[in-house]
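Scroll down for the structure; my scribbles are underneath it.
Heads up, one of the protein chains got dropped from this complex, but the rest are sitting where they should.
The letters A and B name the chains in turn, as written, and every chain counts its residues from 1.
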Amino acid sequence: MFAYAARRILATIPLLLVATLGLFALEASVRDPVAELRVSCPKCDDTAFARLTELYDLDKPVLDLSNPANSRYIAWLGNTLTGDFGTSTSQGELPVSDFVWARAKNTMILAVPAFLVIASIAALLGMYSAVRQYSKSDYAITSLSFLGIAMPTFFFGLLLQVFWGIWFHDWTGWRPFFTSQMHDDSLSNLIKSIVLPITTLTLVVVATESRFIRASMLEVIHSDYIRTARAKGLSERKVILKHALRNAMIPVVTIWALDFAALLGGSVVTETIFSWPGLGPLLLSSIFAADVNMVMAIVLFVAVLAIGFNLLADLLYGVLDPRIRIH
Amino acid sequence: MSEPVISIDDLSVSFPTDDGWVHAVRNVSFDVEPGEVLAVVGESGSGKSVTALATMGLHPSSASITGQIRFHGRDLLSVSEREMRGVRGNGIAMVFQDPMTALNPVFKVGAQIAEMLQIHSDISKAAAWSKAADLLESVGVPEPGKRVNQYPHEFSGGMRQRAMIAMAIANGPDLLIADEPTTALDVTIQAQVLEVMKAAQEATGAAIMLITHDLGVVAGIADRVVVMYGGRVFEEGTAREVFYSSENPYTRGLMSSIPRLDSPKGERLVPIPGTPPSVLSPPPGCAFSPRCVYADDECTESHAELRSVGSGSSHRSRCHKLGQLTEALAGGAS
Partner (left out) sequence: MQEFRMPRQEPATVSVGEPGTGGHLAAEGMSIKPKSFGRQTWDRFRRHRLAMIAFVILVLLIGSFWVVPFFSPFNSTDTNIPDMNQGITSKHPFGTDPLGRDLMIRTMEGAQVSIRIAAIVAVVSTAIGTLLGALAGYFGKWVDAIINQLINLILVVPAIVVLLVMGIKWGGSPNQTALLVAFISWIVIGRIVRGLFFQLKETEFVQAARAAGAGSGRIIFRHILPNAMGPILVQITLVSGSAIILESTLSFLGLGVVPPDTSLGKLISDSKGFIDTTPSRVLIPGAILTILVLCLNFLGDGLRDALDPATRKGRE
């Protein structure tokens, strides 16, 4: 199993190298800070331009194959491999890793409870609508999940903000939740500020997950071994909870792992709408500011999360499904 | 004469589908006597599998079902779901067609057999597992002590079907329903599995309702035969009666379409022309009439009744031409 994991991780390395190189080159070419400065500050002298060139390493090409030591990408790669992610050009030349780590913690405050809520609601809804296929509640759950999939996250987030922040307050004079920013001065305020972002994340993810779980459960319910279980004289409850559930959950574990990784990587739209100081808004502003080191660090963080959880899902798959043995 | 184990009386089963009601089983009646092997034979769509599932109470919940299925005199169609669960796997057990998919892939074979025992009695887990190993041994699975700890995917098809049989006979059922138990297996394995079933039946005294489309399977094992077509019983009798003195054009057609070792050299197999009737819009008269060389207006207009062939005999056939048939067929065959 360890050898398998090691092989899997090794296989992703060339992929990561090519992807980071492409992104690095693209992000580095988004803006030309010197040209911008020339426009915005006609009176600046050459020391300012030299300073800027040094800060962004603009005198070096992204990748120079004839002289790798002179390449910005190779320099970044070397530093990154030694654990140095560089300094930010848009956040006062401070180390990128400090920012990413602080924002990742804030994102986690949303991601962990959101995942727990999402996984349990999706499992309940998906299983219930599979077991009661074509019932009124199945139709209701199905319609709601379609709505959740069809509604853009930012629109739902705006709706929640205007409802709880304005309309509900106008009717009752009471604002039960914060509609913006993280208030971590007390636990109750923290809870009041995570409710709406989590609700936003939940709607979208629950909608897709519950559809997936329903389909997985349906496939299992219609399988021959479930008929065998019924023919044994088991109660329907046991047929579902013992025989069907275990099989239906095997593919779901992968989805959960990937969704959890995605949540931990931060959500650009949700966090931006609710002004949550997580990874998403930092990524967004860094991309616009052409802050290459920051963008690369966040993307690496997200990619490593995705790869790690993907691997975890595969290992879990092998544990849950005896037909699959990982060597 | 002892009371039948199961007595199916005027059973009809219909399903709603997107294209209308499908009348899968129409007024079917037959009994299974204790300890006998009754083969229910028919092509696809004859209603034989639906009859078997209805007997287990495993027909789709959307089905409309009328008539009676009496198990030791008790009508299974009117008992509660709870009571029915007590019958399933206990009084009546079932072996399914495809052993590759009929066992749950995530549980060990021993656990699945032990579960069958634990559902219907207060046996301890350890005792159930040790009995599971004994059962596997009794159906000819080598190294049962090791095999109980394996998963279904570690079993071959034939071994899985043996495990299914072991599971089915675990609680000493009075009736074993086997739905095409050999169809999914290799020919060489088929005979072994049939032998195992026969042996298991002799050991437990269970009656067997063998659902099959394969007359070759029937020949070696069945005491009596029920031939179904288009949801109806077309012929019923002892294996001997049905095989050697069939009084039904459909049965005879089935038999002349299977290869025999003792047939004269050069004799051709005669397939039944046409296809089985549509379950949605069956022909108005006798369901077989469109494919029957002896059909006349009477056959295409009205149903035949199931009538006794000889007086006092259990041999019955559904054919308008009953009695005239022997000469007609004899004339036609020469």
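Heads up, the rule we're going with is that a residue touches a chain if its C-beta (ideal position, glycine included) is under 8 Å from a C-beta of that chain, and two chains touch if they have at least 3 such contacts.
On a predicted model such as this, the values are computed, not experimentally measured, just so you know.
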Full-complex contact with the absent chain, from B:V5, B:V22 or B:M209 | B:V22
Contact with the hidden chain, among A:N70, A:S90, A:Q161 or A:S275, goes to A:Q161
So which of A:L15, A:L55, A:L94 or A:A140 would be touching the chain we can't see?
-> A:L15
Among A:D57, A:D259 or A:D321, contact with the omitted chain is made only by A:D259
May I ask which residue of B:A203, B:L280 or B:V293 touches the chain that does not appear here?
-> B:L280
Absent chain, residues of chain A that touch it | 12, 15-16, 18-19, 22-23, 26-27, 29-30, 133-134, 146-147, 149-155, 158-159, 161-162, 165-166, 201, 204-205, 208, 211-212, 215-216, 218-219, 222, 251, 255, 259, 262-263, 265-270, 272, 280, 283-284, 287-288, 295, 299, 302-303, 306-307
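We adopt the following convention: only the chains that are shown with their structure count from here on.
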Euclidean distance of C-alpha centroids - chain A vs chain B, Å = 55
Residue ranges of chain B in contact with chain A within the complex | 56, 58, 85-90, 93-94, 96, 98, 101-107, 115-116, 119-120, 151, 153, 164, 167
Given the complex, residues on chain A that touch chain B span 223-225, 227-235, 243, 246-247, 250, 320-323
